[in-house]
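Here is the structure we will look at, set down as structure tokens.
Now for chain A:
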Amino acid sequence: MIRSRLLLLATSACALALTACSGGGGNASAPAGDTVSVGVLQSLTGTMAISEITVKNAEMLAIEEINAAGGVMGKQINALVEDGASDPSTFAQKASKLIESDGVSTVFGGWTSASRKAMLPVFERTKNLLWYPVQFEGNECSPNIMYSGAQPNQQALPALEWAVAQGHKSFFLVGSDYVYPRTANLILKKHIEKGGMQVLGEAYVPLGGTDFSGVIAKIAQAKPAMIINTLNGDSNVAFFKQLQAAGINTKTMPVMSFSIGEQEAQAMGAGLVEGSYAAWNYFQSLPSDANSKFIAAYKAKFGKDAAITDPMVHGYLDVYAWKAAVEKAKSFDPQAVRKAAASLGGFDTPMGKVSFAANQSLVQKAYIGKLKADGQFEIIADSGKDIAPEPYDALAFPGKTCKL
Partner candidate 1 sequence: MSGSAISDLLLSVDGVTIDYSGFKALDNFSMTLNRGETRVVIGPNGAGKSTLCDTIIGRVRPSQGRVLFKGEEIQRLPEQQIVARGICRKFQAPGVLLTLSVRDNLALAARKDRRWWKSFGTGIPADEKLAVEEALESVGLTHRAAVEAGTLAHGEKQWLEIAMVMATGAELLLLDEPTAGMGPAETSRTAQLILGLGDSRTVLVIDHDMSFVEQLAAPVTVMHQGKFLKQGSIAEVRADAEVAAVYLGHTA
Partner candidate 2 sequence: MDALFLNQLFNGASLASLYLLAALGLALSFGLMRVINMAHGEMLMLGGYLAWMTLLVVPGALGIILAIPVAFVGAAAMGGLIQSTLIRRLSARPLDTLLATWGVSLILQQGARDLFGAVGVEVRAPEWLTGSFVVFGVTLPSARLFIILIAALVLGGLALLLLKTRIGLLVRAVNQDRMMASASGIDVKRVDFTIFCLGSGVAGLAGVMLALLGPVTPNVGQSYIIPAFLVVVMGGLGSIVGTTASAIILGLFAALAQIFVDVSVAQMLLLVFVILFIQVRPQGVIAVKTRQLDA
């Protein structure tokens, strides 16, 4: 009896002791010894894990390659992987742990804007640096984040320009109910209206939602020339299936998607979405030696069926950009690194030569792809020139600029 009581006491004591033990470690941003620690912080569990694990893989691949090639300034990279659990507060907590308890020099990670927003105060407080690899809605510009994913003017707007050039004049906007679709659509609407064209409707379904009957009925009634789709993940399968079932032909009413990449296409059964369009800064089908090499390396490590997507390549190039910036700054200090990164100039990546602008976002091209039966995209157009990133769309958010 008393023994079991002690058990309870012990467990509660452990609760506190565990907290005490889980920490420790110094707070050094100038690493001693032969290694330098960096954080890799993605959701390994929860709803976002499906996407974020692939980015984690790409980031780990880059780190291994760099280590195999001699490391950064003679130091091997020690990657500390943490799980953000698809929960913003966990991201904030783990970022704080990586920086303050584990003393990492920088962190690669995040996918949703929610996770980035939650981590931002941590990075600003600790003056550390986050490398964020995913397209987002802009409207943010922190000195402690390097934004390599597309700003709206590097993905959504080029896609609209292309669609207009194809003669489409009326649009229906469908999205998952969260920040990126709503804000991207806000920007698109301003541009569509300014161009004298029409937005015939706008509809959102909850994240992960699979009932599109009402949305599709509205689309069928509105008869837009093109559907602009910012649905996320599984919802796309349901949307395209129900579109098809309702007799809407995506050949006559084409769909432009901003969140369907190779991974999603593979999962959806490409037959369903074949012929629909997507805009990204990278497609797996991009012809270049650097890309082929990256794809081969990834597949060798993570399986030959793995699909390669835009955010993965951004995660991968982030690590290389950090290495280059460290070597340019000759320091692991995040402040020195971010300054060096913004003045690196062009560097080679699987998606071609890119560079970081002074506002710490990536200068990159946009591509329009058409989905083929094999789940790969045929690149049918590109922006031609490199597009300078604009966190604040001048039309939708006049007067806002990014000052760093």
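These made the cut because all candidates are chains of the complex that A comes from, given by their letters.
Observations on the model:
We adopt the following convention: a contact is a pair of C-beta atoms (placed from the backbone, for glycine too) under 8 Å apart; a residue touches a chain by one contact, two chains touch by 3 or more; residues count from 1.
From a predicted model like this one, the values you see are computed outputs, not experimental measurements.
Here chain A touches, in this complex, candidate 2 (chosen among 1 or 2).
On chain A, the positions that touch candidate 2 within their shared complex are 47, 49-50, 177, 203-206, 208-211, 213-215, 217-218, 220-221, 234, 237-238, 241-242, 244-247, 263, 266-269, 271-272.
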